[in-house]
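Every protein chain except one is present and positioned as in the full complex.
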Amino acid sequence: MRKADYLIVVILLIIAALGYGFLMLKNNSSHKILIIKHDNSVVERIALKNVRTETKLAIPVQDGTIIVRYDKNGAWVESSPCPDKICVHQGKITKTSETVACVPEKILLTIEEPEKEAEHDAILK
Amino acid sequence: MRRFFVSVILISSLLITGCFFQQKEYSDTRFLMDTLVKITVYGQNQKALETATTEAFNVFKSVADATDSYEEHLPDDLYTLNKKAGEGPFKVNPTLLDLLTKTEAFHHKEINLALGKVIAIWQAHGQTKTVPTKAEIQAALLSTKSGAFTINETDGTVTLAPQASLDLGAVAKGYGVEAAANALKKHPEVESALVNGGGNIKVIGTKKDGKPWRIGIQNPRDNKKLLGTLSLTANMAVATSGDYQRYYEVDGVRYHHIIDPATGFPARHTISATAVTTSAYVADYYSTLLFILPTEEAIKLVESTDDLEAVIEDAQEKIYVSPGLKDKFSLAK
Partner (left out) sequence: MPSSNKIKLRELTQMSILLAGAIALRLLESSLSYLMPLPGAHLGLANCITIIVLYLYGPYKTLLFLVARVLLVGLLFTGILTPGFLIGLGGASLSYCVMAKASSSTLLSPVGVGLLGAFFHNVGQILVAIVLMHTTALFSYLPVLILLGIPTGFFTGLLAKLFLDRLKTYWQNK
């Protein structure tokens, strides 16, 4: 082993450390994506961080139309033709892996975000 | 100098192997028992996690099929049993038998599994947004009185009185979650897991970093906010019953889905009751019970029962947190 070999190791370690540091900083931006699924196929993919004002989305379903609203923080079901309106009562989802579902109309709202640790593991609704 | 560098290299090699043994996460969501069931598992082997989760869902589905009062799935399920009311002893599905037996063993009159006819009336009126008359409810209540059903454990049969009808909404989800969690426990590759069945949650093991599971309770009057957060450790279960989950309003009065067996009308003492215990089935049972009981009685029950903690918000929006949850529950700001 020669001196230069050790130098290479040190340089590589420094590069790796810098790379990690840079990545840690980058992950703090929130890249939330709203996914709306109808009957298990994705019908909408919306990058929430680009949303400036509250937006309304009308989705045609079996018994009528579901109205979903979203802003840059999250989304919720405003109205639905389903009989129990459970989806409306579930409120707003703002964090990754949170979901709102309308079972009779087979609609699922969920938020995806790369690698960010959600604050809660689950919400009792 | 050389020794220093050699150790640096050795340590970095060890750290790398750590990267390879990262815990993996797998989760799947399915519509079962008229609700969204989400199972999240953690372990080393991705394939094993998927297999375990599929099995857990199958177990949940078999509980759902046996306890569904709206549709027939099996020749010995709840739907069939209800149809055979007044026809003598009927041999029921073992899962159904177990659930009925366990629930009857509690002996709390506030939980009555024979409310089927009353619930059916509320559902019909829910469609038309009307309120049932006292007479209608009284008539239906006759079919719910003591003796509406008897269980013969040895023969595995249940005898339903004519006109009686069973509804297991108060306990079926918790029972299903517990069964699914037990199915997961049989797989050693599942290091930890969270089973969430529409408001009934069971956690297995601890999270990989040793931190507790953080479970939020929805604010009963503002669905964009939380009432508070629970920190759960290994093998605990939580369930919440609330008047904000399924309801309809007529003339500003809310008619929700948790019926007080004494009156046949929705219980009015509480707006949100959360039970924390070991078994998801027991949590489901108590969350319904604590919701229906007057608050002082509910509090007394919690404090005199082992392995039961609760968070209750009454109709006046006062919040009670049982002493055992002192360092496990924090109110939302």
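All chains are identified by letter, namely A and B, in their written order; residue positions are counted from 1 within each chain.
In this section, a residue touches a chain if its C-beta (ideal position, glycine included) is under 8 Å from a C-beta of that chain, and two chains touch if they have at least 3 such contacts.
Note that this is a predicted model, so its numbers are computed, not measured.
Checked against the full complex, the candidates A:G19, A:P60 or A:P83 give a single residue touching the omitted chain, namely A:G19. Residues of subunit A that touch the chain left out of the display are 1-5, 8-9, 12-13, 15-17, 19-20, 23, 26, 114.
Note that in this section only the chains that are shown with their structure count from here on.
The geometric centre of subunit A is 26 Å away from that of subunit B, both derived from CA atoms. Against subunit B, in their complex, subunit A makes its touches with residues 1, 6, 9-10, 13, 76, 83-86, 89-92, 97, 99, 101, 103, 106, 108, 119-125. Chain contact summary for the complex, subunit B toward subunit A: residues 1-2, 5, 8-9, 12, 27, 29, 31, 34-36, 38, 40, 126-127, 194, 196, 198-199, 201, 203, 207, 213-218, 222-224, 226, 229, 238-240, 244-248, 274.
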